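For this depiction, one protein chain was excluded, whereas all remaining protein chains were kept in their positions.
Then we have subunit A:
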Amino acid sequence: MSPTVRLQEMIRVIRSARTQGEERGVIQRECAAIRAQFRQADNGGRSHNLAKLLYVHMLGYPAHFGQMECVRLIASPRYNEKRVGYLGAMMLLDENQDASLLITNSIKNDLAHSSQYVQSLALCTLACMGSAEMCRDLAPEIDRLLRASSSYIKKKATLCAVHIVRKVPELGELFTPAARALLAEKNHGVLHGAIILITELCERNTQTLVQFREAVPELVHIMRGLVTSGYSPEHTVAGISDPFLQVRILRLLRILGRNNDTASDAMNDLLAQVATNTDSSKTAGSAVLYETVLTVMDIKSESGLRVLAVNILGRFLLNNDRNIRYISMTSLQKIVMTDHNAVQRHRGTIVDCLKDQDASVKRRALELSLALVSAINIRSMMKELLLFLSTCPPELKSHAASGIFNAAERYAPSQRWHIDTILHVLTTAGGDVRDETVPNLIQLITNTSQLHCYTVHKLYRALVADISQQPLVQVACWCIGEYGDSLLRGECEETEPVQVTEDDILDALETVLQSHMSSPATRGFALTATMKLSTRITENVDRIRSIVSIYGSCIDVELQQRAVEYNALFKKYDHMRAAVLEKMPVMDRSSSGQTNGESGGGGVQELEPTKPKQPEVVVAPQPASQVCDLLDLLSGPDEPSLPGTTLGPASSMTGSAGGDLLDLLGGLELTPTLPTVPAAVTVYEKSGVCLKLSCERPLDASQTITLTATNASDHDITAFTLQAAVPKNVQLQMKAPSGDALPARSSASVTQTVLLHNPNKVSLKMRVRLSYISQGSTVQDTVQIDSFPSPGL
């Protein structure tokens, strides 16, 4: 009885189970029966049982106990048992299982079997799940089969060889000569496999690539035969002669012609012929044309051909079939980097595709549009992109938002436009923007000081309208806190001013504080903004005081801490409040994104309060630590540093994790600890030229020596050079000197660093030769240094 009958019975039973639980029960019973039967000795129904097990495996139930049975069945002499055994091996075994090694011998025997179907079973299984060891063992067999067997077996052997090359790239050389010979085959199946094998070999190994470049004329010949041949019933699909083979050959030609002029020249005619003769009304023709276009763009083709290719893509874009449009956009994406202008011509169509209903097409159109944004078309593109953002599917929103931000940053025509765009994105897709948008935006706003008034008006309006978008609310709170006074002044050149009273502003901030929709970070922003307003507004300071003291007992630890600190600021340190809550200075762009410890000192040194309009930067060390905390809007919980207990700025800095940008004021205090100047010993002094030597940093075997030269005489010295020699076994490396001119009267000096590596710890001696030109004459002198000073550190 064929194995399928009993299998069908079981399938029928499983299907008749009405609930999931019933099905599980049936399957468990069947599995138990199968397991029992496996344990029995030789049993005529083994293949049925394994077939049933495979069905159960497909449904998702565990079937690993069938692995040994697969091994046994593969070794059986009967064909149908072998067949099921190999199928089971492909489904249940893989390289991680130990049982897979056991079938290696069976595969080896079957590869030499007389029946080609048994051989094909073995080849198929090896190609599907062959591990690296199995591949190494069986590679010579495969090579033999590649050369002398029927085309049926050759075809399978080539694909098996591809799998082997993927698993064990070194064996590629074994297959190269056979692959070359296979190009002469007539059978399309074998040819197809051979092309795949050659493609794989060329991709892995550049020497093989160079070798196969010689095969380009042969490939061109085959391709030409396919294109010009008439109707062939076996291979024609929709009027195109074997499109699968054509596509493969085109792909191989692409790899061979890349960056190589001679190969590309040989292909030009052929590609032009294919491009013009192929009928693209059906999918098959379109596939071939698409591959041709990709090949043309990738090799060094002549310009006429490139123009033809881009035109074909443009035609594809206008096609009604969505598949074709998707494909053409994918290929345009690949060439937009190199042929930007050619793709720009189709910008209109691409932007229209943004409005297509199909989500895949939309995604492609979005990526392509973002790649096409340039300084010229930024305004129109941004309009389209913002429109897209409001209607796009949710999975594309964050990608679109970040793409818009990048484009806006690179090509913003004006700062006001930039701020407008970002605000627009925040209002439409606020929930999907990335975390660093908020600090970036804050930095941008601070830096455009002339637009503060405008910005704060817009943000206030947005805040009043909607407090659900967290990033927008955070930025709005921060701005109101900083620039609330310009809001109150009620005048603004850029936009219509809003008539607000102090109460209105405080109402808005309180709403944010109390709303359920606000995240803890947002409430932190709002609280700090309220506090800052206490210096900007005049009348309702008591209200602020009361708000702040309420939050002194808030459950959220962060808010509570802030409120307590602000309270203390009101009570005990009222005299410092104004200084502490001063406006922020312009932030230095370069120090954004660095962690506190290192950049605090470095970033600040470049920082100068440039704009005279900005109030001075706080310098006093004490309030600085609180300034750190106040400005740590984005950070996690701070160490409790009450005002008055001046901790070194370093400790408060290390507490904050994310508040990089806004910690710059705190960093002002960080007096950079200069390395202590090591003791310098004068080793040479003659006619005014003085050479000092100092050692630093002795690690076990290497030392750094700095030689400093000064000129105390009345004449300038030029072309000052030092040469040094050290005993054997010591390695010397002289770095470039700081200069070669020594002006008179020691006004400047020349330093040169020397690295000594002393692995054998011999006593260090050095001979230094100086040479310089003074008053027109060259002077040379040598000095021996026998003892080195101990390093200063």
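The working rule: contacts are C-beta pairs under 8 Å (C-beta built on N, C-alpha and C of every residue); 3 or more make two chains touch, one makes a residue touch a chain; residues count from 1.
The rule is short, and it goes like this: contacts and distances are computed from a predicted model.
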item: Undepicted complex member, UniProt protein name, chosen from "Eukaryotic translation initiation factor 6", "Zinc finger protein 511 isoform X1", "AP complex mu/sigma subunit domain-containing protein" or "Elongator complex protein 5"; value: "AP complex mu/sigma subunit domain-containing protein"
item: Touching residue (missing chain; options A:Met58, A:Ala112 or A:Ile376); value: A:Met58
item: Option touching the unshown chain, where A:Ile103, A:Ile196 or A:Leu253 are the choices; value: A:Ile196
item: Among A:Lys156, A:Lys397, A:Lys532 or A:Lys583, the residue in touch with the chain that has been omitted; value: A:Lys156
item: Touching residue (missing chain; options A:Val84, A:Leu111, A:Leu533 or A:Val548); value: A:Val84
item: Chain not shown, touching residues in subunit A; value: 1-4, 7-8, 11-12, 15, 44, 51, 54-55, 57-60, 62-63, 78-80, 83-84, 87, 91, 94-96, 115, 117, 123-124, 127-129, 152, 155-156, 159-160, 162-163, 188-189, 192-193, 196, 234-235, 237, 242-244, 247, 251, 283-284, 286-287, 290-291, 321-323, 325-327, 330, 357-361, 363
